[in-house]
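In this view, the complex is presented without one of its protein chains, the others remaining in place.
Right after this comes subunit A.
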Amino acid sequence: MLINKDLIIVGAGPAGLAAAVEARKRGIDDILVLEREPVAGGILNQCIHDGFGLIKFNEALTGPEYARKYMDEADEMGIELITNVMVQELSSDKAVTTVSPDGIRSYQAKAVILAMGCRERTRGAICIPGTRPAGVFTAGVAQNLVNIRNVMIGKNIIILGSGDIGLIMARRLTLEGANVLAVVEKLPYSSGLQRNITQCLDDFGIPLLLSHTVTNIEGRERVTAVTISRVDEKGNTIRGTSKKYDCDTLILSVGLIPENELSLNAGIEIDHVTGGPRVDEKLQTSVPGIFACGNVLQVHDLVDYVSAEGELAAGSAAEYIGSSTADGCGSVDVGVGVNAEDKGPNGENPLSYEKISVRAGRGIRYVLPQTIRPGKAVTFSMRVVKPDREKTVCFKAGDRIIKKRKYTALNPAEMIRMDLSQNELKDVSELEVCIYED
């Protein structure tokens, strides 16, 4: 039996919840949120430290507190949420198949918002040599085990990777009585937020070894030691710099990968740099009517912006649903029915104008959205390639500088967001963002 829905949101973490609440505010009644966990909230549920919501709510909340605000709101609005359900398949015409103990369900949505979050990069993916004993965990798994399952994962611990979860876990495990010997970072700078380095390492006297990596793991049953070596600027191990650390645990905080298996199977185009779908300024993917937000789109450092993306995706989905319903395309719409908003700046047929592609130029690792329509205000988010000071981020159309902003400090760990107005993007036919050199 096919169940029709206006909007299906895959994932009830911060992105999905914000999207659900916003979509309802925009007048979409028939919303279904699908969540594989027994409760909504996503990864926030295991993030019991504070610092969430400084931008959005102007207060420092814990992860569960931040999630609770949206869960309560969604609840009051009576938004339908199904937990303990796994989306098994999403098709390009927005058919959704789910598996749960209640059976297989097939849905047909007018619009879909992807909010599946991300997964952690593992030991295998970064090819650490050595044996494969117990005692190697990714940081997020370690966080879940300690904070949700309340089990201790080790006594003497090395953490590889200075991403935020690694830093947070260094402090958490120290507070639980473990001895965190060092946080090891292959890059010459930390990939975590400065506030976390101060609060999680410096305050506890935990050394941060920059330009170092783990080059061997020992132990037959449980980890007994890891070797740490210095690396050069290309990331190659420098001979004679290896030092063995006796320990029983290695935690890996070596990157997050947007979880786009469903998206790929739906034929959605993926950006090889972000790992998330390519989107336009509405956060619409290459498949019309499917939108993406949160960590499935790009890995964020602040949840506040995850929520903001969720809201933007919801607004776009609401418009899409509104127009496809008005056009009578209904549930079988495969995107050829385009809403009024999709028309060109002068109301021309949407297929008669080109989307403008946005290029990440010198010093910029990536920029989102990857394409924009002419004549709309857009919030761009981007990351720089390496840390820098006193540099200007600049939007250019050809040789013409459209907008620039000077930063006292730039860091790949901190996402940059810049708004360009409708006026600033007027008459733009190409766009590049780069670090501006005077």
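The definition used in the following text is that contacts are C-beta pairs under 8 Å (C-beta built on N, C-alpha and C of every residue); 3 or more make two chains touch, one makes a residue touch a chain; residues count from 1.
The definition used in the following text is that contacts and distances are computed from a predicted model.
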Options "Phosphate transport system permease protein", "Putative dehydrogenase", "GntR family transcriptional regulator" or "ABC-2 family transporter protein": UniProt name of the undisplayed chain: "Putative dehydrogenase"
Identified contact with the non-displayed chain, of A:Asn45, A:Thr138, A:Ser253 or A:Thr274: A:Thr138
Sole residue of A:Met86, A:Ile238, A:Ala377 or A:Ala409 that reaches the chain not shown, by the stated touch rule: A:Met86
Residue touching the undisplayed chain, where the options are A:Leu7, A:Ile28, A:Ile153 or A:Leu209: A:Ile153
Hidden partner chain, touching residue among A:Arg220, A:Lys244, A:Arg365 or A:Arg405: A:Arg220
Chain not shown, touching residues in subunit A: 36, 84, 86, 88, 97, 99-104, 119-120, 122-125, 127, 129-135, 138, 140-141, 144-146, 148-155, 176-177, 215-216, 218, 220-222, 237, 248, 261, 264
